[in-house]
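One protein chain is absent from this view; the other protein chains keep their places.
Letters A, B, C, D and E mark the chains in the order given here, with residues in each chain numbered from 1 onward.
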Amino acid sequence: MNKAFRWLFPHPSLTLILTVVWTLLQNDISAGMVVFGLILGIIIPVLTSAWWPDRPRGFRLGKMLIYISIVMWDIIVANMQVAWIVLTVPNSKLRPAWVVVPLDIRQPEAISVLAGTITLTPGTVSSDLSNAGHSLLVHTLHTDDPDAVREEIKNRYEARLKEIFV
Amino acid sequence: IIAYARSYLSRDDNMGEFFKYLLLFQGAMVGIVMSDNILLLLIFWELTSLSSFLLIGYWKHLPEGRQGARMALTVTGMGGLAMVGGMLILGQIAGSYDLSVILQNRDLIQESPLYVPALILILLGCFTKSAQFPFHFWLPHAMAAPTPVSAYLHSATMVKAGIFLMARLWPVLSGTTEWFVIVTTAGLITMVLGSVIALFKHDLKALLAFSTVSHLGLITMLLGTGTAFGAMAAVFHILNHATFKAALFMSAGIIDHEAHTRDIRRLGGLRSLMPITFGIATLAALSMAGIPLLNGFLSKEMMLEEANHTVLFNTPWLVPALAVIGSLFSAAYCFRLISHVFLGPVRDDYPAKPHDPPAGLWLPPALLVVLVVLIGVAPFLAEPFVKLVTGSLLGTAADVPKNYFKIWHGLVPALYMSVAAVVGGALLLMAYKPALRLWDAAPRPEAKVLFEGLVEALVRLAKSIIHPLHNGAFSRYGAVMAVTVIAAGYHAWVTGTVGDATRQLQMASPVAIAGWLMLIAATVGMVFLHRNRLLSLILIGIVGLMVSIGFVFVSAPDLAMTQITVEVVTIILMLLALNFLPNQTPVESTVLRRMRDVGIAAAGGLAAFVMAYHYMLRDAVTAPISEFHLANSYKGGGGTNVVNVILVDFRGFDTYGEIIVLGIAALLIYALTETLLSSNVRAKLLNRKPDQPRAGNEHPMMMVVLTRVMMPVVMMVGFYIFLRGHNEPGGGFIAGLIVSIGVVMQYMASGFNWASARLRYPYHGVIGAGVLIAGLTGIGSWFVSKPFLTSDFTYVRIPPFQEFELATAAAFDLGVFLAVVGAVMLSLESFSRLARRDNVEENKHAFDIDPSRDDPPNGVSPKTEGAS
Amino acid sequence: MTLATLLTYLSAILLVIGAVFTLVGAIGLVKLPDGMTRLHAPTKVGTVGVGAMLLASVVNSYANGEGSLHELLIMAFLFVTAPISANFMAKVHIHRRACDEPPAPLRDDTWSTYDTPKEDLEHVDTTV
Amino acid sequence: MIHWIIAPVVMPALVAPFIVLAARYHIGIQRVLSLAGVVALIAVAAGLAWQASDGTVTLYQLGDWAAPFGIVIVGDALSTMMVLLTSVLALFALLYAIGSGWDARGRHFHALFQFQLMGICGAFLTGDLFNLFVFFEVLLIASYGLMIHSGGNVRLRAGVQYVLFNLLGSTLFLFALGAIYAETGTLNMADLAQRATLISEEATVGLRIAAVLLLLVFAIKAAIVPLHFWLPSSYAEAPAPVAALFAIMTKVGAYAIIRVYTMIFPPDLEATSGLFGIWLLPAALISLALGMVGVLAARKLDRLIAFSVIGSMGMVMVSTALFTPVGIAAALYYTIHSTLAAATLFLISDLVRTGRGSLRLKPMPPIAGASLTAGMFFAAAIAMTGLPPLSGFIGKLLILDAGFSSPLAVWVWATILISSLISVVGFARAGSIVFWKARSVAPEEGGEPPAAPTPLSYLAVGGLLALLVAYTVFAGKAHGYMTMISKQLFAPDAYISTVLDTPGKLSKPKTEEK
Amino acid sequence: MMMPDDIMGWALVIAFVVTALGQIMAMVRLVIGPSTGDRILALDTMVINAIALVVLLGISQGSRIYFEVSLIIAMLGFVSTVAYARFVLRGDIIE
Partner (left out) sequence: MEFLIASAIGMLTAAGLYLVLRLRTFPVILGISLLTYAVNVFLFTSGRITIGAPPILRDGVSTYTDPLPQALVLTAIVISFGMTAVVVMIALGAYLGSNDDHVDDQTHEPDEPKTEEPS
């Protein structure tokens, strides 16, 4: 039973995503569409599962949603800041800096999400990963205190991700 | 002759080949004589040149053989072509290619303005074939051929073909001043020249050949006079010459065969050694010299007689004088032949011990000599035959002269002249040594050398024209083509009439202008920055993007999608290729050249602009056929996306061809890759060093993680686009590209090896299946007795889904989809297979850096040593 | 003041917001001093700008009665791909030495981009 | 519903993918399938030609859509004859490819070969200009594949130029098609023929541009000077059997010119009068001269033959450019002849290459199987240079005869006669160097004697020669047929009405509507 | 009631003009470079703005036909950006 399930849903979350995508594509939420989307959501992962051999470990959807909303908010706020910087701060006064973020999270998905978050929250771009994946290189557009940036990243995002990807 | 040849040829020669050619030649000759249609006659005419080429060249290993053959072919070939021209003109005048008809139309032809060109062309043909001055040079060089050939060819037949044709056309062509002047002059000169040269030739065959030339001149001259008597004399001499000359050639052959030399200076005194040959040769030679009681005498008398009445360039003495000189020299070389070869003391330094040959060799010439004597003694025997031939020759043009053939005409001037000739000949021979010295001292052109020089010069000229022109300079080819097209287009434009515009200009929105600006900027950028290849790729990306947006703007969403997807795949291909190519394009062409190119480019651009602008402001001459498509797309094609319905239904056949093009492209790329990888290129590729140090981290984690979610979504989008293509923008082709790009995304993220090791698609199969499905869908309609690719559709409803359409066009579109996926993937696969290097081990994991995988806490990963 | 009108106003506002952000992104791209800083403006400000416009489209569709959400899909795509693009471009800057040298990583010995394969270093010097 | 007329396109288009799908790794099966396909093609083509021989025009509406809205295949005497010629030529090219083992020297030879056939047949049969473009592309891309088959630097470098040049040609073709559609709003040839007459003489440039661009496109295919530069290297470097098949490709251009400029833009059409009269015939004459001079100049046998192809295309075009019934008839007669002759010569050149190891026109040691090869060479050369007794001579006479009426008659005659003399000299020179001088050169030590060609190779060449002989023997019949065809071409009403007056799905012909 | 449409119209004009302006500025950056990274960035920006343009077009025409176009541009623009970057980083973009 469990094996059958695993075979049928190699990546349940992916199936979910695909179903949603399908309904969005079709742009109508009728039963037929959802069912059809579900079918596709099952078939496609099975077809491509060979390219996703190692199944991700546990993953808390609820916390993820909270996280996403937080990030959304940050994005909106921070965008305005950056817009302000871009428009007002002259290049001479601009203080870009590298920030090195040591990573406690280990899971590729987690690290990727973190990096993505960092990049999407303006003012910071996650630029590179150390060659064993234990620290993240972040570039900040304009800051006087890199350590503060690092701390914010670790506390505001990484901590949460640690709880999401257990 | 054939009998003679068998016993003559030595064993090691390839008899079969030889006789093949010889019979071919004979057939041709017979053909010339027989054919009544001049086209047929032309065929046989050319055939003689051809077969003689093969015959003469029969002894391939002798360079003289080859050159002689080629010279003969060239000269007579040229004549032949002139002949073709002349004959066709004749036919055009007469309105028929029937010789009998043509012969009826003497006046019509001679009054036509085309008479002179026709005459000249035909005479050109005859003169070259019969080795008349100034084309007398090729014949003697055809001497390398084995004796029977030259005997047959040169004494008897081929060269007489020209004479024959002159004779055949005599009724229509002769009688005009042009004919008289050209033919008689050429004949006379040839006769004299030939005999003079013959006298001083040491090679037996050369001597005989030139004597033939001279006799042909004689005959030509007779024909040239244009009188019936002249014609009869000509016919008679043809007969006589055939007999004694053939006999002489064979004797020469015998001597060559026995004494292993043909050089007169090394011969002499053969009288006692080979008496039979001596007898034969002497009689024949005397006949040729015009000694009474032999047939040569009779026709020569007639010739001199005729010459007496012939006035050329209003100088009565000219023709007779030349005639006498001619026959004088001819007598001289005949005597020389007898005395220097047979008389005199027996020598002991012959290359071989000469003695009379077996009867198989001497009998044929002997028979001929019998004829010589017979006719010489009793001319009346030949008379009926000759008069018959003459009659058929003259046709309606003139009556056969009454004169009887007899030995004694009384003391006519002709007799004095021939006596003078014979005596003079004898005297000249006595003074041979000083004369020879004189001759050797006299400068004269060597025909063979001239000819070879001429041909080589021709070849050099040809090379100097052809090779610089076709030296593989594509940039020039392109320029020429562009200029040609522009010029032709310009010509079409200026010779036509420009109608008024029938459409209103539309306002351009600021956005359109902005897009235009960017397109122009990117395009100009391409020109100025094209040396940086990566940059030019980025720029062409912009061009593609702008064109796509433009398509959206002018209501072509399908095009926009196709353009953008194709764009991406193309750029991926180009990047894959650029990986092997230099990244920079050096400056090579001169400023002048670039100016030239700018000029051409500007002209071409202007032309394109004018065309586009012209058409856009005018409506088509009547309603375009697409109105039908719009009207019937839904009714007949079952789709609301008219573009897609056109693609899969109205013009599905185009699409069928289109996917086949794609399939072929992929097969080609695959095949070439295979070829390259099985050639020496492979080694080069394997230990290729990247032209710059590469960054670390081949397969970045973030990319891979994203792809795992992204790729399935892309697949789904592709499926979605495919499904709705028939009614909304989209369709099999775009879907195919999207899906392949999804897979490429996977390849880019985790690497080719890893991805294809996990999931290998048989791309060949996919292509084949695609094309087959498309084709079979088309064939399917046969079973309902409809033409290929006839579509049908219906609407079905399976709960819980709402009603959806099932169309055969969808199956066709599926074929398209598969073909596209297969083609794109096979091509990309082939490209990236080239990049496999042996020093890279296949990556075990989807991405290189994964702390959750290899994690000695704050340890050092295996990769780290040796890093910068 | 019907709901439709409200939504129309809303989408108009969203459009303008989007426009502003797009413009800022572009300005940043032109104005900012070096490669890494330039990276900040468009990859995200621009993204948000387009995001706003997409939202506007959604809102507008509801204003016009036929509701459609599929623009959200495009947004999703943009938001997940933007970081990857940015990351790659940053790597390009780092690899091409088009930015000042970043400090060494804390736990590991070098950044992955600097982790050039050995065989490449044998024949060429790394300064490009 | 009779589907035979579509078979020449569909059959190869099914055989090829099947080979790719099923027999990818088995050369043996590929050969069988490919041969079977070609033989079947010959049978079908023969049937179609016979059917069309009495002047019937067969129409096939793809997708059941009536012209001009859908694409139609039209089989008339001309198109079916060309298809037959193609299939027959293909058989011998294929036999040679198999006999000489060329097909095994790279991947996908047979698939590409079949696709090439599909493209050529389609080009001959289609009645739609854009569809013609598509088939041009099919036959071109297949020809790229065949041309570079088995690789090698020289071949690839020549291939690059060949492809690039033709890409320019395709681009030009699209420009022409755009112009055509913009001006007339249709793509169907028959419909075009009707709409072209609607053009008022106040606004002719649109049509004129379109017509001339189209002509140039076809002129590129027909390798008319100065658009011929793509030909020498690509034909010379292509594998012999491929080059032999290519002999038909130039004829596609000639065919298209004959078709389009007798039916759509006939000589008496006001709008396009005086469009190319002044330059087409001279260009053709120059092609003829240049080709034959090239024969004299060539340093390698294969290039020599390639140039002779240009020359023979010049002959065809000279006769075509007269645009008189007699001229077209002569052109058609010569087309078939020159196709066979060129193909034969290319195959023979490969016999020489096989036996001699090189095609350089330098004296070299005697070649394996010399006498037979030599005999074949001289026969083929006789045909190509237009010496009797073979068909070339007859063709030459016909063209001279046709040219008599032209205002440029003197030039036509002079060029044809002189250039054929030059070609005679050139071929004689080459032949005597390759086959005769060989006797005077001693084989160098060590180098093992090259292998003699296989019997099958000789069979292929012999077959072609036999065809040439037959074509000569039945010259009268053949020319009669050509005359019939050219009559049909100059009276295209039957064609046009068949195409346009046949109802299709959801449509009645205009004539009935009104 | 005319007002909202006018406002919408104005908003659209502003959006169009500004996005077009954005495109041109990106083009400027692409031409002046200086580094390849900048140019790739410029291209990426232009792609995103292109999506904006298409969306705006859809709004202004009240048509949904252009959705797929923008969707595809969004999906694939990313691929080409990555491809360019990978080429600079590794030379071989599929390894």
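Quick note on the criterion: contacts are C-beta pairs under 8 Å (C-beta built on N, C-alpha and C of every residue); 3 or more make two chains touch, one makes a residue touch a chain.
Because the structure is predicted, anything quoted here is derived from the model rather than measured.
Engineer: Give me the visible chains that the unshown chain touches, in label order.
Structural biologist: B, D, E
Engineer: Among D:Leu156, D:Ile433 or D:Leu506, which one touches the chain that has been omitted from the display?
Structural biologist: Per the contact definition at the top, the residue touching the missing chain is D:Leu156.
Engineer: Considering the complete complex, identify which of B:Asn37, B:Thr523 or B:Asn753 is in touch with the unshown chain.
Structural biologist: B:Thr523
Engineer: Thinking of the whole complex, not just what is shown, which of B:Ser100, B:Thr640, B:Asn687 or B:Ser785 touches the missing chain?
Structural biologist: B:Thr640
Engineer: Kindly state which of the options B:Ala441, B:Met507 or B:Val591 is in contact with the chain not pictured.
Structural biologist: If we include the chain that is not displayed, B:Met507 is the one touching it.
Engineer: State which residues belonging to subunit D touch the missing partner chain.
Structural biologist: Against the missing chain, subunit D presents residues 102, 105, 130, 134, 137, 141, 144, 148, 150-161, 163-164, 167-168, 170-171, 174-175, 177-179, 181-182, 233, 236-237, 239, 298-300, 303, 353, 358-360.
Engineer: For the chain that got dropped from the picture, name the residues of subunit E it touches.
Structural biologist: That gives, for subunit E, the contact residues 61, 63, 65.
Engineer: Which residues does subunit B use to touch the chain missing from this display?
Structural biologist: 467, 470-475, 478-479, 482, 503, 505-508, 512-513, 516, 519-520, 523-524, 526-527, 530, 533, 536-537, 540, 543-544, 547, 550-551, 553-559, 562-563, 566, 569-570, 573-574, 577-578, 580-582, 585, 588-589, 597-598, 600-602, 604-613, 615-617, 619, 624-626, 629-630, 633-634, 640-643, 646-647, 650-651, 654-655, 658-659, 661-662, 664-666, 668-669, 672-673, 675-676, 679, 681, 684-685, 727-729, 733, 823, 827, 830-831, 834
Everything below uses one rule, namely that only the chains that are shown with their structure count from here on.
Engineer: In the touch network of chains, how many steps separate subunit A from subunit B on the shortest route?
Structural biologist: The fewest steps needed to get from subunit A to subunit B is 1.
Engineer: Please identify the chain with the largest separation between its CA centroid and the CA centroid of subunit E.
Structural biologist: If we average the C-alpha coordinates per chain, B ends up farthest from subunit E.
Engineer: So which has more C-beta pairs touching, B-E or B-C?
Structural biologist: Top pair by contacting C-beta pairs is B-E.
Engineer: Could you find the chain whose CA centre sits the greatest distance from that of subunit A?
Structural biologist: If we average the C-alpha coordinates per chain, B ends up farthest from subunit A.
Engineer: Quick one: most central chain, C-alpha centroids?
Structural biologist: D
Engineer: Hey, how far is the Cα centre of subunit A from the one of subunit D, in Å?
Structural biologist: Averaging C-alpha atoms per chain gives centres 62 Å apart.
Engineer: Using the average of all C-alpha atoms in each chain as its centre, how far is it in Å between subunit D and subunit E?
Structural biologist: 49
Engineer: Residues of subunit C that touch two or more other chains: which are they?
Structural biologist: 20, 27, 39, 43, 47, 68, 70, 73, 80-81, 83-84, 87-88, 91, 93-95, 107-110, 112-115 - these are the residues of subunit C that touch more than one other chain.
Engineer: Among the residues of subunit B, pick out those that touch two or more other chains and give their numbers.
Structural biologist: Residues 690, 692, 694-697, 700, 702-703, 706, 709-710, 717, 849, 858, 860-861, 863-864, 867.
Engineer: What does subunit E use to touch subunit C in their complex?
Structural biologist: 1, 3-5, 7-8, 10-12, 14-15, 18-19, 21-23, 25-26, 28-29, 35-38, 40-42, 44-45, 48-49, 51-52, 55-56, 58-59, 62, 64, 67, 70-71, 74-75, 78, 81-82, 85-86, 88-89
Engineer: Going by the contact rule set out above, which residues of subunit B touch subunit C in the complex?
Structural biologist: Checking each residue of subunit B against subunit C gives 689-690, 692-697, 700, 702-703, 706, 709-710, 839, 848-849, 858, 860-861, 863-864, 866-868.
Engineer: For subunit C, which residues are in contact with subunit A within the complex?
Structural biologist: My answer: residues 20-21, 24, 27-28, 31-34, 36-37, 39-41, 43-45, 47-48, 68-70, 72-73, 79-80, 82-84, 86-87, 90-91, 93-94, 99-100, 102-115.
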